[in-house]
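The following block contains the structure, expressed as C-alpha cells.
Here the complex is missing one protein chain, while the rest keep their positions.
Up next, chain A:
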Amino acid sequence: MLVEQIMTREVVTLSPDNTLQEALDLSHHHRLRHLPVVQDGLLVGLISDRDLRAAAPSTLEQAESDQILHDIRVEQLMIKDVITAHPLDFVEDAAAQIYKHSVGCLPVVSQGKLTGIVTERDILRNLVEMMGVNAPTSRIEVEVPDKTGMLANISDLLRARRINTSAVMVFPSAKEGYRTIVFRIRTMDPRRFIQDIEAAGYRVVGHPSMMTDGEV
C-alpha cells in the first residue's frame, strides 16, 4: 500500500503571512491538529495546534495575548525543516518515520509541491486493515522453527481445507530459534486446521482450545 492511496488530498493550509489568530481559528474550525504552511504551492513549514496554544500566553495576560496572536505571523512560529513523505512511499515506511521522529503527521510532497497529508490516524486505520481485523476471521498463532518454507507449509494446509486468509503476520517468537506466524483466517470452525497444524509437527500457541481449562 502506498502513501498516495491513504493520504488526504484536500489539505487545509496556511500562508506564512497569516497571523497566529487566523491559524488558531482555522485549526479550531476544521478540528485539525496540524496545518502545513504553503507559499506558491510549495511547502515551506508546518505548525501544530500545540505550538499555537503554547504561543498564546496565560489568561492573566489575556488582553495582551490577544494582541500577540494578532501581531505574530505564522512564519515566525512554524517549523521549517518539516519531515515529509513522498506519494510513492510505502505506508509502513511512513509509519516508521512518524514513529522515529515522534511526529503526528507527514505532509506529502512531490517535487516540492504539497500533494496531501497523512496522519497517525490514517496510518493506524491502514495497519488495522492490513492486519485483517476488519474482516470476519478466526485468529490462529503457530510457532515454527526459524527456517525457510514454514509459511508455505502451513499455507498448503489452508489450501487443502479451502480456507481463505485475510492476513498473515510473522513475529519473532519468545522461544529462541522460533518464529510465530499469526493467521487471520476466514472460517468460523478452525478445529480441523488446528489438527492439521499439530499433525504436521508445529505448535498452535495461545489459542483457548489448546488450554487446559482457564489457564489462559
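The working rule: a residue touches a chain if its C-beta (ideal position, glycine included) is under 8 Å from a C-beta of that chain, and two chains touch if they have at least 3 such contacts; residues count from 1.
Going forward, contacts and distances are computed from a predicted model.
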item: Chain excluded from display, named as in UniProt, from "Acetoin utilization protein AcuC", "L-aspartate oxidase", "Branched-chain amino acid ABC transporter permease" or "Bifunctional protein PyrR"; value: "Acetoin utilization protein AcuC"
item: Residue among A:139, A:179 or A:203 that touches the chain left out of view; value: A:139
item: Omitted-chain contact residue, chosen from A:73, A:86, A:179 or A:207; value: A:207
item: Touching residues on chain A - with respect to the absent chain; value: 133-140, 161-164, 184, 186-191, 206-209, 211, 213-216
